[in-house]
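Dumping the structure here so I can ask a few things about it.
Our next item is chain A:
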Amino acid sequence: MSNALLEVHNLSVDFHTARGTVHAVRHVSWSVNRGETLAILGESGSGKSVSANAVMNILDRPPAQIVSGEIFYDGQDLLKVSYETHRALNGKKIAMIFQDPLSHLNPVYTVGWQIVEMMTAHGRPADAARARALELIARVGIPDPEAALHKYPHQFSGGQRQRLMIAMALMLKPDILIADEPTTALDVTIQAEVLALLKELQAETGMGLVLITHDLGVVAEIADRVVVMSKGEIVEAGTPRGVYHNAQHPYTRQLIGAAPGKGEIRVLDSAEPVLLETRKLCKTYGKFTALHDVSLTLHRGQSLAVVGESGSGKSTLARAILRLEKADSGEALWKGRDLIAMKPGELLGVRREIQMVFQDPTQSLNPRMSVYQLISEGWDIHRLMPDRAARQAKVAALLEQVGLAPEHAQRYPHQFSGGQRQRIAIARALALEPELIICDEAVSALDVSIQAQVIALLDDLRKRLGISFLFIAHDLGVVRDFADTVIVMKSGEIVERGPTGDIFAAPQHPYTQRLLAANLDPDPDIQAQRRSAGMGP
Partner candidate 1 sequence: MTIKHILVGALVASTTMVPAMAQDNTDITVVLSEELDLVEPCMATRSNIGRVILQNISETLTELDVRGDKGLMPRLADSWEDKGDGTWQFKLHPGVTFSDGTALDAADVKHSFDRVFSDQMTCESARYFADTALTFTVVDDLTVDVKAEPAQPILPLLMSLVTIVPSETPMEFVRQPVGTGPYEMTEWTAGQQIVLTRRDSYWGAQPEVTKATYLFRSEPAVRAGMVAAGEADIAPQITAEVADNKATDFSYLNSETVYLRIDNADAPTSDIRVRKALNAAIEREAFIGTVLPDGTELAVAMTPPTTLGWNPDLSPPAYDPELAKTLLAEAKADGVDVSLPIEIVARTENFPNVTEVSEALVQMFNEVGFNATLRMVEVAEHEQYYSKPYPESEGTRLVLAQHDNSRGDPAFSMFFKYASQGTQSGVNDPKVDDLIARASAATGEERAALWSELFAYVHDEIVADVLLFHMVGLSRVSERLDFTPTIATNQQLQLAEIGFK
Partner candidate 2 sequence: MTDLSLAKPPRSEKSAAATLLSMLWRDKLAFVSAIVLLLIILCAMLGPSLLGELASHQNLRGRNSPPFDLAKGWAFVLGGDSLGRPMLARLIVAARSTMLVAAGAVAFALFVGATLGLVAGYLGKNTSQVIMRLADVIMSFPSLLLAVVVLYVLGPSIPNMILVLAITRIPIYLRTTRAEVLEVRERMFVQAAIVMGASHWRIIARHVLPVVTPTLVTIATLDFAFVMLAESSLSFLGIGIQPPDITWGLMVSQGRPYLSNAWWLALWPGVCIVITTLALNLLSNWMRIALDPAQRWRLEARSTSDE
């Protein structure tokens, strides 16, 4: 037994369901000391958050049950202390921040109140708490801290919210900070800033940091040590370098291999005719400009990527083309006909030719429809394939095409994993044999290994069926692997466009340069080089 400040030892947690008991984590052990950063790396379903939740006593019990193990903090077993003792440690000695700060901050209270509460809940006077809150809010880089105290979570940007979460977690100068996917929902530039902030704060306070992530780049950037989890077990442990270069477990090797951004860059074959052309599309919401004079051209068989951070207008572009939003002005010509001015009857025909795959398959698939119903709905709408047997055969074929089994047709979305769901969404889009598929962050929510599979699938479809793609993404690695042309958007405008190779090799616009610089490389050595070269954040 080591002398670590926080040590999880041989922890096993079960989840009880009617279908049987699920071993969420088995015999997990890790430890962290002051001033040290431990990364827990794993994909969704790997159980990477379970042990941290057990440390904080925030597992829902039932269905969870701690079967075995100990959690030592400062010598005492947290699994044996009273509820009250444990509560008093939470926030004060061990603090935690979460993936999605919007839902983890209470929407109906001001952030000032919530940050101050961290101290008042532990019996500190309110005025002292307020002073400390102001100091920390300024420290994490929120402008005008005094005003920020009185604002609500929804009035901040995603990055600011995570900074506020961090400020809150540090109120009582905890010994350990557990960060559960703290940068996953953030843009790359913001992610880099937040990671840098965490590092600085760790250096200042000497706290131990436990970072739970699925992103090899994050591990490469920040971790001292890493444990890799798969299916509830730790399959690999060591330093980031050691794990990256000398992975022992096949899973780890697969994970490292799946990291995007290493494939061959494709070149556009521009001989094909123009399919879609937008001319000076504009859209504003009140004072906010979502699109300003956006013009682009898309050829048959082309995969055009639109890159930008949140708020850049890239999703609005897709929605305007699909008439989910009404563009204020401009044209979107589909084979020469303007989609924006099209009559409903004519539009129905075009709807068949353009399909969309949304970011979150959990939300874009109706949870109450079976896979068969989901895929065949388009045929109902467009009165195609009246023959039921033919439909069933076609659904089976489509499912196989996207890498699922024909018998999956009778299941419901919630019975699939995220990646499988996205495949269903793609199968649904393919069912109507479209000429263009618009992918709005279609792989952003997926684990890297799944992401790689989906990208491969899309690429295969493009090659075999000649389908064009309008590929909206914020992840540059994925874009590099899939697109032949890249458009970079910022604040509703296109700031740079060109062949993928050119953009990645020699970005012209400063924004594009920053974007590329902030993108984390999974190789700790490359990250280290970047850091030392001063290119990194």
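Keep in mind that, in the parts below, a contact is a pair of C-beta atoms (placed from the backbone, for glycine too) under 8 Å apart; a residue touches a chain by one contact, two chains touch by 3 or more; residues count from 1.
These made the cut because all candidates are chains of the complex that A comes from, given by their letters.
No experiment lies behind these values; they were computed from the predicted model shown.
Q: Need the partner of chain A in this complex, chosen from 1 or 2. Which is it?
A: 2
Q: Give the list of chain A residues in touch with candidate 2 in this complex.
A: The touching residues are 15-22, 24, 44-45, 47, 49-50, 62-63, 65, 232, 322, 324, 347-348, 351-352, 354-356, 358, 360, 363-369, 377-378, 380-382, 411-412, 414-418, 425, 428, 432.
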